[in-house]
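This is the structure I have questions about; it appears just below.
What you see is the complex with one protein chain gone and the rest in place.
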Amino acid sequence: MREMICICCPMGCRLTVDDSDLNNVKVSGNTCPRGEKYGKEEVICPKRMVTSVVRVDGGDVAMLSVKTRDAVEKSKIFDALDALKGVVVKAPVKIGDTVVENAAGTGVDFIATKNVSAR
Amino acid sequence: MKEIIIIGAGVIGCSIARELSRYDAKITVIERENDVACGTTKANSGVVHGGFDAKPGSKKAFYNVRGNAMFDKLSKELDFPFRRNGAYVLCFDDTKWDGLKKLYDQGIANGVRDVKVVTGDEVRQREPYVSEEVKGALWCPSSGIVSPYEMTIAYAENAVANGVEFVFEKNVERLEKDGDKMKVVCEDGEVYTADLVVNAAGLHSDDLNNTICDKKYRIVPRKGEYMLLDKTSGYLTSTTLFQLPTAMGKGILVVPSVHGNILLGPTAVDIEDKECKDTTYDGLAEAFDKARITMPSLTKKTVITQFTGLRAHADAGDFVIGFAADDLPLYNLIGIESPGLTAAPAIAVDASEEIADYLALSFNKKFNPVRKGIPCFATMTESERAEIIKKNPLYGRIVCRCEVVTEGEIVDSINRPVGAKDLDGVKRRTRAGMGRCQSGFCSERVMEIIARERGIDMTEVTKSGKGSEILVGRVE
Partner (left out) sequence: MSVKNLIIIGGGPAGLAAAKSAYDAGERDILILEREDKLGGILNQCIHNGFGLHTFKEELTGPEYAARYIDEVLKRGIEYKLGTTVLSIDKNKRVTCANETDGLQVYEAKAIILACGCRERPRGAINIAGCRTAGIFSAGTAQKLINIDGYMPGKEVVILGSGDIGLIMARRMTFQGAKVKAVVELMPYSSGLNRNIVQCLNDFDIPLMFSHTVVNIKGKGRVSSVVIAKVDEKLVPIKGTEQEIKCDTLLLSVGLLPENELSKMADVKLSPVTGGAIVDDDMMTETDGIFACGNVLHVHDLVDFVSEESEWAGKRAAAYIRGEKTSGDKVAIDAKDGVRYVVPQFVGRNGDETLRLKMRVGNVYKDVKLCVVCDGEEVYAKKCRIVSPGEMETITLNEKQTRALKNCKEAVVCLKAVK
């Protein structure tokens, strides 16, 4: 049994999710179908986009912002972040450039979210 | 050459340093903090008192009135902001007129010019936001306002220009007699020897005296909490508004600052801890509630910051100024609480003359009394602004948007003698971070400039001295 707040709309319904059987998850407390879907996903395989920064060498800014190309399993967030430690990217960089491939074996790449010109 | 050591770089230490630099001597100011004006000097009402409060015949009365008269010339010579805005002492109770009368008589006895008793309506005519409850007031036109730390910085810079040296972050532990000289023993083991020591250690002037003299003093830190309102509230009053004084001090003021803010406070609570600079929930509430008696329309909406100051209240009651009784080459300045700021210029003149006599000093022929402050972009005309950016393009980069402070001013504040070392130092010299956003936007830019100009890492930049590093490391 898990309690959570639905994030689909400002209602913020308090969901109770019965996750004793992952093949038959039961959601209650929701007031619309979106809540049920959200509740199920959150117990079966919650995923999050991860954003952070890495250092840039020779750029017109000090830091490059990055994000995961796709959402990462919630339990792997910190593994993914670890893969950014010590990474230095050479300028120039364009939005969408791959910064770290397959971060910590999550299968997800980190890509640049900022255009950085060379200094 | 005779050697003089001044301990303490508040307004007293710095003004004496500057006045002593009129003479040929090797003068060193030793200060515990990393800047001047870090103690009582930086956190007070900034009022240049008229001189009607102090008991006739006291040193407080004598130096107050003399000091007050010096400000017009001094502020021009040393280029610090000062304004003679006048003050009212407000009386809210028809039965307390004799209180006003007593102040009036004291003022006359002390030689304060042009004091008079006026009606409540007369007060409200000049200051329409003053409470309807005000029945009458003492009007003192010679009362003024000053920026205490800018005044002290000006003194210090001029002292340096005339040969004085400053040693910062050096904590003096005790004084020792060394033949007919004095030894100044510091916490870090360093020992200085001098022909004369000036004790201008403010809150700690009693402790310093007590390390060597038989005659002991005791200073009780008297805590005062303040609230500062944004310049948008500057219209509330242009004169200084006191309430009839109490035994603990001059009561809660509503007073404009030279830069156009409004200050409420101070409370007055005697405490033990000389390092306590915390504000308290109750203290701030008291400051606000009592200020509201003077001005009922005050709201907290435009408050931008709060601070605490400690007054060096000596249990003796009056200023202690002069050579220590024990026939030592030690010149004491103890218990210089209010009106110490007003009195400082006059005290400094007398003290330096006495010291010069004692050490038989000759005049410093190269003494230059004039100091120029940092050109202030915010108060310049358009053409002056255009001109200064042409000369120094860094004046075209506005760093603090609230107070309109440029990179040019910040760089200057760091690189001039007795320059700013950290955020608070820059703030006191340029007003960067003093405005309504309270450095939210500019602190990071100012940190970068400090790091660059001082050749240190960003992580070494402090807010106010060692242990106040702002950043804890780099993002890994």
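Note that the chains take the letters A and B in the order they are written out, and that residue 1 is the start of every chain.
Basically, a contact is a pair of C-beta atoms (placed from the backbone, for glycine too) under 8 Å apart; a residue touches a chain by one contact, two chains touch by 3 or more.
This structure is a prediction, so every number in the text was calculated from the model and none was measured.
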{"item": "Touching residues on subunit A - with respect to the absent chain", "value": "4-7, 10-12, 31, 48-53, 55, 61-63, 65-67, 74, 77, 81, 95, 113-115"}
{"item": "Interface residues of subunit B (partner: the chain not displayed)", "value": "227-228, 275, 277-281, 283-284, 300, 303-307, 382, 385-386, 389-390, 393-398, 401-402, 404, 436-441, 443-444, 448, 458-459, 462-476"}
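Criterion: only the chains that are shown with their structure count from here on.
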{"item": "Cα-centroid distance, subunit A relative to subunit B, in whole angstrom", "value": "53"}
{"item": "Subunit A contact footprint on subunit B (complex, rising order)", "value": "475-476"}
{"item": "Contact footprint of subunit B on subunit A as seen in their complex", "value": "53, 55, 63, 85-86"}
